[in-house]
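What follows is a single structure, and I will ask about it in a moment.
Missing here is one protein chain; the remaining ones are kept as they sit in the complex.
Moving on to chain A:
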Amino acid sequence: MSVLTLREAPPERLDLLDITPLALSGLSEAEAARIPVGTTRRGLTLGDCFTVRLDRSDTLVIEGGSGRLDRVGAALSEGTIRVSGDVGQRLGEGMAGGSLHVEGAAGPFAGTGATGGLITIGGDAGDHAGGAVYAAKAGLDGATLVIRGRAGDHLGDRMRRGLIVAGEAGDFAGSRMIAGTLAALGVGDHPGFGMRRGTMLLGRHGAMSPTFVATGAHDLVFLRLLARSLRALSPAHADLAAGALTRYSGDLATLGKGEIWAAAA
């Protein structure tokens, strides 16, 4: 596997958009070291910040992370990237396939616009994880995003397809959701604000918006299928789906075809 080892905490934000196993597979180590990654007039290159060891394999390991590493795994289409540390904003932005694993925490907008593949964050995620960036049509758009720790506010904002599994999340989880599935063991206030369609599965939750109405408890085959599909990613979320749930319908301020399944109190 190829390894990039961070020499020291970067002096500025670095943009790793073009750093994927596929992009590096055709380059020599010297060529890769010359790829510009800096975002200021310092003009930093990959070799300035990392020691570069390439073996043309489909797995890339980034040793040593930093909250200043932006767009790690962005546009990844195949192969695997592992980061032993933190990353910055837009982890896996626009990713189409492959897998991306971060052992530490991620900045805001993780998984934004990702259409395929698996993103796993071992620690916490910033605001708008799986959410849309400024002026974008959609947030998560088909990929699977797993956050083992706590996500910030606006988790899955305007997500359109795919699955988000999070430990805890802040306020306005699933805001403006277009479609897709979001599961969290606990969220803050007003989940699903402005959601049009989509499914949310929640454990604890804060204040529910007045534009969601309880539609009772149901024993649906869908929930058993959801529990089965979640089992491989997180047994705790699968248990939540298999337990007693109350269904809320909303957001009635919009299309109102979304649903929140919340653990019965």
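Methods note: a residue touches a chain if its C-beta (ideal position, glycine included) is under 8 Å from a C-beta of that chain, and two chains touch if they have at least 3 such contacts; residues count from 1.
In the analysis below, contacts and distances are computed from a predicted model.
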{"item": "Hidden subunit of the complex - UniProt protein name among \"YciI family protein\", \"Formyltransferase\", \"Branched-chain amino acid ABC transporter permease\" or \"Sec-dependent nitrous-oxide reductase\"", "value": "\"Formyltransferase\""}
{"item": "Touch criterion as defined above, residue of A:G47, A:P108, A:G198 or A:G258 at the omitted chain", "value": "A:P108"}
{"item": "Option from A:R42, A:R56 or A:R204 whose C-beta touches the chain left out", "value": "A:R42"}
{"item": "Selected from A:F50, A:F172 or A:Y248 as touching the chain missing from the view", "value": "A:F172"}
{"item": "Those residues of chain A which, in the complete complex, touch the missing chain", "value": "11-13, 36, 38-42, 68, 70, 89, 108-109, 132-135, 137, 158, 172, 175-176, 189-190, 193-194, 207, 209-211, 251-254, 256"}
